[in-house]
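Working notes, beginning with the structure itself.
Chains shown are a subset, placed as in the full complex.
As written, the chain order gives the labels A, B, C and D, with residue 1 at the start of each chain.
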Amino acid sequence: MFHLNSTFSTLRKSEKIIEGLLWLSATITILVTVGIIWVLLSESVSFFSEVSIVEFLTEKEWTPLFADKKFGILPLVAGTFLTTFIAIAVALPIGLTIAIYLNEYAHGTFRAIIKPLLEVLATIPTVVYGFFALTVVTPFLQQFIPGLAGFNALSAGIVMGIMIIPMISSLSEDAISAVPRSLREAAYGMGSTRLQTAFGVMVPAASSGILVSIILAISRAVGETMIVAIAAGQQPRLTLNPLVPIETITTYIVQVSLGDVPHGSLEYRTIFAAGLTLFIFTFALNNISFWIKKKYQEKYD
Amino acid sequence: MTNSDINRYKDKAFQIFGIFCTLIGLVVLAVFLIDIAIDGISRIDWDFLTSLPSRRASSAGIYTAWAGTLWILVLTAVIAFPLGVGAAVYLEEYSRKTKLANFLEINIANLAGVPSIIYGLLGLEIFVRQMRLGGSLLAGALTLSLLILPIIIVTTRESIKAVPRSVRDGSYALGASKWQTIWNQVLPASFGGILTGIILALSRAVGEAAPLIVIGALAYVPFAPTTPLDEFTVLPIQIFNWTSRPQEAFLTNAAGAIIVLLCITFLLNGIAVYLRLRQQKKVKW
Amino acid sequence: MSKKVYKLEAKNLNAYYGNFHALKGIDIAMEEKAVTAFIGPSGCGKSTFLRTFNRMNDFIEGFRTEGDILLDGRDIYDKKIRVDELRKEVGMVFQKPNPFPKSIFENVVYGLRLQGIKNKAVLQETAEKSLQRAALWSEVKDNLNKSALALSGGQQQRLCIARALAISPSVLLMDEPASALDPISTAKIEELIHELKNDYTIVIVTHNMQQAGRVSDYTAFFYMGELVEHSKTKALFTSPSDTRTQNYITGRFG
Amino acid sequence: GGNTSEGENSDLTGSIQIDGSSTVYPITEAVAEEFRTEAPNVKVTVGVSGTGGGMKKFTRGDIDIVDASRAMNADEQAAAQGNDISFEQLSVAYDGLTVVVHPENDWVKDITVAELKKIWEPGAQGTITRWNQVRPEWPDQELHLYGAGVESGTYDYFTEAIVGKSHSSRGDYTASEDDNVLVQGVSTDPYALGFFGYAYYEENKGKLKAIPVNDEDDSNGTGAILPSLETVKDGSYTPLSRPLFIYVNSKAVARPEVVEFVNFYLDNAGELSQEVGYIPLPEEEYNKQKQKFQKFATGVGASANNQQ
């Protein structure tokens, strides 16, 4: 007979406790979200009691701190979208290429050195990046792009892209190297070149991890503040032209919350409305990518 | 040209492109490091590391700032590591693929995109005001922990996922409980990936100024913190503060402080790289 | 007269992967301290059935069973049953070798460590004994701290067998344990199975009918999720009662 | 160091919490630093969460002193009252806003307040876009504007002084909270016109050209006047010099270390503010502030005693 009510019941109890603790850790993320929504909503509600949502969403100007106040969030959304897009356009090809190159082409020791070196890029304070964009990248680009303003979305986006390269390269490389060796062998055994192995087998097999790295990178770009605050100007403007000054939601929020605007005023509350917009924005983005990922995974899992 | 020649050229071309991309990263990094070093290395000396803040750039030091940064780093790691890994383990190993799990997944990815300043506002409301921690190290570390939690969770989940089913099966078949399997097999095998995530996360935390300012971290603190409930400043605040001063000499100070900040993160990275390498030698399937 | 208690029993067992009906109304009872071999064409459900005995299928999303599986007369799908205890009782060796990314020694003593055994001498002794039984000791005794992943496929599989033996289960499930082994190691394993059946109840999935003939007391033939025939091995191989079995064992199949 | 302080005051202990404007921060930092030699056992901490954030904390009673680059507004006063906090406003220095152009700009010799208004008023947005629209003899070139971020006290003050109404200006200019960023912008753009703190001009004289401003009011100096220590201090550089403040909580002045600190602040603000790039008030103005504080401190002290 095998025994069940053994001395291991303490073990069983601790198993339950551990599971409970783990569950608690996971649900903390919900509490954080609830907290954020609460913080954002509590002030946004009184904001929207003074400013109509229709105006907020359709007005094409954002001038809440001027005497002539206009509360159209679109210019900030456009700025956020623009810089994020540029950053991802820089970071995705470069980061993924690096990940594949390191995994499939580079020698093991080379990879072991390069990977952490690149990760340093993500650790440089963003203030430094901001000044780099303003004082190095913009003047450099101005030599080729005549119409480029001193403050612009382009330099800020490019530098932000450089900053998030290691997010994509390191996490994607991790994902690719976690693909079982047998798959790689199968691909090479069929006469694949390294490139074909990478794109035909490794990248698809690691797609979930790669997608995650991209989402994280996008999220980081959306939430980044200092680079855009310093290098992109602070001019809310409804445009997708990367050559002119713009303002992003994050920049606006940090400027106002660290600025001299009286707290509790309508002007101050705009940051919560803007924050809420960003929150909804990323929420939609994440839902879409989650949905894509789901669909994609179901096919092969 | 035959098809296979084309493939070979593509392969070669990609290799060159790969080297090129890697070089871009490295060159930019080198430019940064050299630029910062040129600006700031001369400023770093014993006095700079041991002096208190001052209006005179030449006698201002970063003692309280780096002490605060170290405190924040350690506290944040201590808080965020178990929380993040715990949440990831729960989501990956325990939770069924239910609506709730889906919701949690989206929710976490979502949190990763919330700008840091909003975490600052959250921390101000919850930790500083409701929990009455004031502008203390603990309040700061809690705020930053929430900020980096999503990064840790997401990356940890990915590395847990990468542990082959067969290893888990082997463990369960020997009578291991769920937690024993996780503790003895899954976590050790995914340790390398988890570390990468935590480093990326902490590196982000260590560079943040804005949310800490919002929760009430200070710029001028003439004493190094001795308990988690003390007031504090951190290097990024000092750097941020100095870069906005009119005097050129403060910019040099900022560069010096950046070097110190980078050294701290290098040290952190170094430890992690070492652990990761050791790990990769052990785990290969 | 009280009903006879078998070591392992399945009663009208149905198993499903989602909508796919993998096991169809299986009834079987296995004697204690006997070797039962499961044979049948690839994909017929041998592995699926084997894995219900230690509930390894629990992890597969969408997998579910109907009917009962009894161990010593107790339903192992009962709510009160602790799966980890069950698995200590019912050891398993898998089709593909799956050593842990640890040293050889740590692989073998893993099960003991789980039970909280820390005594170095005990661990050492058990490791040696188990490795010897699995016919691996002589090859690795100088390298116990080497990573198990550096072993060849066959060595890895023998290590997995040693690992399962170390916790002395009363039932041993083996899913083609020798399919990656050379004849010499296979012979040793077969010999070992002979020895072990004095103390253990063994269920082995195999494709090698010679092997089934050599090692097993009973043989069960599966076909497309059904248990076609279950009887003494000799009887099954010499006078199968079902034509499908007949066709299969004479290779006249498909 | 402080000229009126008489050696150490080492029996004074306690802590003083200050937060608020990053503009005022350098002065407070300098004072706190000097106060360390005066009273080594008093822990003074200074934050930079902005005038808005500082005021919020101040009106809730979280901090003792707030640095402010603008006066407390009505809402904030109401909040303070609601929390039973009375306070005193003290001026500590001037910040001279400087109008600057690119150093190679050879056409602008001076500018009038009216012209500035023409450039910066809300109606100018989209219409005043070229230099010759401001003054016909100036070239027919694009006009690029740089200025403080709209959330800053600097912007507050500039619009008040130039346009006549706080927060009333055009929006199509390059704004930054960080004046160094503006310096960078103006010094690389030949068609730029910008404004920022005097100290930033002082430190970057080689890269910038300051423009004399004519307020067309001869009662406070005739003609166009360049910002300088003297012109700001004597009040002739108007209207672009603004005062910087600290506010002191009435409950805090019950503590001797706070009183000591504020006195020390007013004693030394002149010298120290100049050292960190701001412009001191005239001597008599500091005396007035001190008297004001004296009255406040004793008055509050008395009422506190009465209540006991």
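FYI, a residue touches a chain if its C-beta (ideal position, glycine included) is under 8 Å from a C-beta of that chain, and two chains touch if they have at least 3 such contacts.
Treat the numbers as computed from the prediction; the structure is a model and nothing was measured.
This structure file defines a complex whose chain copy numbers, by label, are A x1, B x1, C x2, D x1.
The working rule: only the chains that are shown with their structure count from here on.
The chain pair with more C-beta contacts between its two chains, of B-D and A-D, is A-D.
Located most centrally within the structure is B, per distance between chain CA means and the overall CA mean.
Chain C and chain D have Cα centroids lying 82 Å from one another.
Centre-to-centre spacing of chain A and chain D amounts to 37 Å, using the average Cα coordinate of each chain. Centre-to-centre, using mean CA coordinates, chain A is 15 Å away from chain B. Under the contact definition stated at the top, the residues of chain B that touch 2 or more other chains are 164, 177, 213-214, 243, 284-285. Residue positions 84-85, 89 of chain C are each in touch with at least two other chains. Within the complex, the chain D residues that touch chain A are 21-22, 48-53, 55-56, 68-70, 73, 75-76, 79, 122, 149-153, 155-156, 159, 165-169, 171-178, 181, 184-185, 188-189.
Contacts from chain A toward chain D in the complex involve residues 61, 63, 65-68, 134-135, 139, 149-151, 229-230, 233-236, 245, 255-265, 267-268. Interface residues of chain D facing chain B in the complex, by the touch rule stated above, are 19, 22, 25-26, 28-30, 32-33, 36, 43-49, 53, 57, 62, 177-180, 197, 199-200, 202-204, 272, 275-277.
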